[in-house]
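Only one protein chain is missing from this complex, and each of the others stays in its spot.
Every chain is named by a letter (A, B and C) in the order it is written, and numbering of its residues begins at 1.
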Amino acid sequence: MTSRTPSETTCILDIAGEVDVYTSPQLKHDLVQMAERGVKQVVVNLSQVEYLDSTGLGVLIGGLKRMREAGGNLSLVGPGMRIQRIFEITGLNKIFEIHATEEEALAKEGVA
Amino acid sequence: MTSRTPSETTCILDIAGEVDVYTSPQLKHDLVQMAERGVKQVVVNLSQVEYLDSTGLGVLIGGLKRMREAGGNLSLVGPGMRIQRIFEITGLNKIFEIHATEEEALAKEGVA
Amino acid sequence: MAESHSETNLNSETVQLIIPCRPEYVGVARLAILGIASRMPFSYDEVEDVRLAVGEACTHAVERAGSAAATIRIVSTISAHALKIEVSDDVAADAVATQSEEARLLEEAGVDHQGLGALLMEILVDDVTVETDASGTRVVLTKYAPE
Partner (left out) sequence: MAESHSETNLNSETVQLIIPCRPEYVGVARLAILGIASRMPFSYDEVEDVRLAVGEACTHAVERAGSAAATIRIVSTISAHALKIEVSDDVAADAVATQSEEARLLEEAGVDHQGLGALLMEILVDDVTVETDASGTRVVLTKYAPE
């Protein structure tokens, strides 16, 4: 997991590999730290994620709630076909903004 | 497994994936058929092979013996680092001619 | 009833896997299931669906176990018309009170992700049954072969 900060309150989080019951506590930890640091816009790049289960979805939902409560947002970028399918079958694609590219996500959040 | 025939008695055999106790009987079948058809030079392209075990090695050794008995040869092309390592640790790299490219293998067998 | 781990009824098309009921072993089960589901005439997506559903069943066991010592037994049976996978744990019903820190935080955030896991299993395979008793939980997942 690596993160980049295009603006003071915006952060891009790159996650990779398997996001499951073993690895998602680390993702949660990162999101909580960002919120505590005052980050309001989180863009999570999912393009390198190969496996995502309910615990990963739960952590992303938790992150989304936290950011929205702070007047911000958490959006998603570049899920592969398999990961996109998981958002669709759970209906979570209606809850999250899912973008094809980081540029698109940042433009939407007002960070060009 | 697909095969191509650059000359009447020369055949290039492309194998892919896992060559193990489950799949190597098919490889053996193909090599036996080629020998029966009068093929003398077989070039086995290993570049798409991800896993090769003792049964796969056994079939290749059997093919080599068969071709040599008919005055021909069986040579290997393009093994990945992992497959190359298996030939090295068993000493079989001294028994087989292993080439980087098909062109190199065909030139060696006198088929340019 | 959740079957006891010592009862084995294996036939020639059955694979049994027993793993520690802990987060770092769920990936081992998923890889084994990938191999088993690949033996069925399933599409790539169907294989992945089975893998995710079994991952959810194991995750559910791991979260209920918390730090308690337990094991998960996964018995997969391949037949011409279906793949049946039983995921049984020996997590005692009273151990479930020991909620993991992670599960507690998620619950505080209003996310019932065990519910999400159950939803995924329902969508991903054709039949799901869940039985719980004092000795543990048994989830049976069935995915039918294409006609």
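In this section, contacts are C-beta pairs under 8 Å (C-beta built on N, C-alpha and C of every residue); 3 or more make two chains touch, one makes a residue touch a chain.
Treat the numbers as computed from the prediction; the structure is a model and nothing was measured.
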{"item": "Which displayed chains the unshown chain touches", "value": "B, C"}
{"item": "Residue, one of C:V28, C:A82 or C:V130, that touches the chain absent here", "value": "C:V28"}
{"item": "Among B:R4, B:R37 or B:K65, residue touching the chain not depicted", "value": "B:K65"}
{"item": "Residues in chain C touching the chain absent from view", "value": "5-6, 8, 10, 12-20, 22, 24-25, 27-32, 34-36, 38-39, 69, 71"}
{"item": "For chain B, residues in touch with the removed chain", "value": "18, 20-22, 24-25, 28, 51, 53-55, 57-59, 61-62, 65-66, 82, 85-86, 89-90"}
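The rule is short, and it goes like this: only the chains that are shown with their structure count from here on.
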{"item": "Between chain A and chain B, centroid-to-centroid distance (C-alpha), Å", "value": "48"}
{"item": "Length of the line joining the C-alpha centres of chain A and chain C, rounded to whole Å", "value": "27"}
{"item": "Overlap residues in chain A, where contacts from two or more other chains coincide", "value": "none"}
{"item": "Chain C residues counted as touching two or more neighbouring chains", "value": "none"}
